[in-house]
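Omission of a single protein chain aside, the complex is shown with its protein chains in their original locations.
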Amino acid sequence: MQSYSRNNIILRVNDLKTYFFTRRGVVKAVDGVSFELRQGECLCLVGESGCGKSVTALSILRLFDSPPGRIVGGTVVYNSTDLASCPDQELRKVRGKEIALILQEAQSALNPVLTIGDQIIEQMKIHLPLSTDEARFKAINLLREMGIPSAEDVLNYYPHQLSGGMKQRVLVTMSLCCDPKILIADEPTTAVDVTIKAQVLDMFHQLKTKRQMSLIFITHDLAVVAEIGDRAVVMYGGRDVETAPVSEIISAPAHPYTAGLLECLPDLSREMSRLNSIPGMPPDPSKMPPGCTFHPRCPKMIDICRTQEPPLAEISKEHKVRCHLYA
Amino acid sequence: MRKGWLRDYILKRLLYSLIIAWGILTVTFILVRVGPSSPADKYLANIAARGQDPSQVIAAIEARYGLDKPVLQQYGEYIFNLLRGNWGWSLSTSMPVIELIKHHWIYSFQLILLSSLFAAIIGILIGIYSAVKQYTKADYAFTFLSFIGISIPNFWLGVMLILVFSVKLGLFKTYYDTTLPLFSLANLKALTLPVITLGTGMLAAYVRYTRSAMLDNLRKPFVTTARAKGLPEHIVIGKHVFRNALLPLVTIIMFDLGSIVFGGAYLTEIVFGIPGLGQVSFNAIFANDYPVVVAITLIGTLVVLLVNLVTDIAYTYLDPRIRYE
Partner (left out) sequence: MNERKETAGKDRAAFHGGGFRLASYYWQRMARNRLAIFGLAFIIFLALVAIAGPFFTPDPTEVDFEAKNMPPVGFTITQSVYDIKTDQFITTRVSGTWKHPLGTDRKGRDMLAMIVSGARVSLQVGLLATGIAIIIGTIIGVMSAYLGGWIDNALMRFTDVMMTFPFFLLLVLIVFIFGPSLAFIVLAIGLTGWTGTARLVRSESLSLRTREFVMAAKALGASDGRVVFRHLIPNVISLIIVIATLSIPGVILAEAALSFIGLGDPTVPSWGIILEEGQHSLTTAWWVAVEPGIMLLLTVLAFNFLGDGLRDAFDPKSNV
């Protein structure tokens, strides 16, 4: 495991709140999330589907649909700039250049009517002082590095001519082409099959070790977290419920929700994989339960959970949890 | 790898277009020739005035133009002549049909071209703006106006424009001046009202099509990707979204062309007295001048078919996913 110190924090998300103001009511997709990303680490955001992981990622670069979405509170500090409130002009210089994002919908994240080359090169020409030929050359090299055979040809392809795994690689290439400091990848392992999943994980490993990238890796799968993450933020109902180094999350989960997620993992030590799941459904973010949002499903619920929001409790310097059991 | 199938496809479509054109030619021919009236009708008054026997004279005229032969034989001869490049003889204007068309096509062409440009440019821009600003006051206003635009009868719009700008304000002539040289500012000015008349309905339709095509694409993941790359908004909208919206747009616009050529342009020419092919075929219908009617219908049909074919081919370049069998 990699060593890191508290000082080299590269991105700090503080009490971020992103709401969607729809006709049916206010959807509090992200409702007070805080974490920090350290230089060179892989931070995982983990939680069931619908808990606000994607919206958190999109909020960092203000990419959610707006309207109806709006950041109603909190800050996203990068290089002493608050990305949540800075002018569009400045944000555009950060997008793709400093912080790159790979969307969850990898299969439709590429423009179907433009060539791969066009889509990679246009980005470089915006951010870097390169001629088209230089940008092309760089793109080819990067594609090769990502393990794409016959990279020159791929530049002239359209997205529909690529397989799912290839698209994923092209997206990673595209996100890396301006040498960003931070890469946010939203569930890159979810929609792909098992063999490709291993390759994708391998690719992200390499980014960390070879390029010293700082990664925010989003997944709903704790097994993936265990494989690639340094630290993890467990999210539930639009909040960060537990933040800790991955080893501690796996060996000593504090929050009942984290423990529940771990229970769901197929148990490899047994013959038959036991597929448990936490009873109940994740809350509807437009009708959040009062108190701790997890209390209706929590096996260890106590009375106070119904009414009061749990405060942030420090189990250790590196391990924080939002739960009344530790307050 | 693309060229082979595309050439086969074009050949197939050309053949198909020819068959359709032939079908339409035949229907028109039959309609015109089985009608109760005859090209000789217009001489009746003269004949009566001179005290001649109408039936004899009519027979003579019909014999002269070959109208006394069986319809099937006339049809055969017409097709035969057509294949040799002979479009026939205009009975009412006493000149070869091809001369008549050569003389008049440019008036229709300039009207349709200018109106289409006017409508497409403004309509698409407003449509994009409306989509980007969805649910704002401006969007509602444009949507409402576009409803009026598609609902307004264009011949009435033409009459109203003449009433206001020509009769009341005296800014334009009430009639299109055919003596003006084609490539002159004066001609452009004379075409202002006709172009607005023909273009308004198209423009409104393009606003609606563009808006909905843009909205279909504005929320797609690849648009977020484009923004995540740090592209400025005008590239995100103008390149990434619009290139995708263009696909349905092109089809619909081209599809509309037929009804514009044969409906709107036809009526606009009549309202403003523009001597285009619409006006010519209109006069020909009333004069029973069947070679002209058939020829202009055929030409119009061929133009529409050709435009459709060109659209399909353009489509393969706009949308790399398309392959026709």
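Here the chain labels run A and B in written order, and each chain numbers its own residues starting at 1.
Please note the rule applied: a contact is a pair of C-beta atoms (placed from the backbone, for glycine too) under 8 Å apart; a residue touches a chain by one contact, two chains touch by 3 or more.
Every value quoted in this text rests on a predicted model; they were computed, and no experiment measured them.
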item	value
Left-out chain, listing which of the shown chains it touches	B
Residue, one of B:I148, B:L171, B:A186 or B:V310, that touches the chain absent here	B:I148
Which of B:L6, B:A59 or B:I285 contacts the chain that the document leaves out	B:I285
Sole contact to the chain not displayed, among B:I101, B:I124 or B:I162	B:I162
Missing-chain contacts mapped onto chain B	20, 23-24, 27-28, 31-32, 34-37, 144, 147-148, 150-153, 155-156, 159-160, 162-163, 167, 174, 248, 251, 258-259, 261-263, 266-267, 270-271, 281-282, 285-286, 293, 297, 300-301, 304-305
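Quick note on the criterion: only the chains that are shown with their structure count from here on.
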item	value
Euclidean distance of C-alpha centroids - chain A vs chain B, Å	54
Of all residues in chain A, those that touch chain B in their complex	58, 61, 63, 65, 67, 88, 92-97, 100-101, 103, 105, 108-114, 122-123, 126-127, 158, 160, 171, 174
Touching residues on chain B, where the partner in the complex is chain A	135, 219-222, 224-233, 235, 239-240, 243-244, 247, 318-321
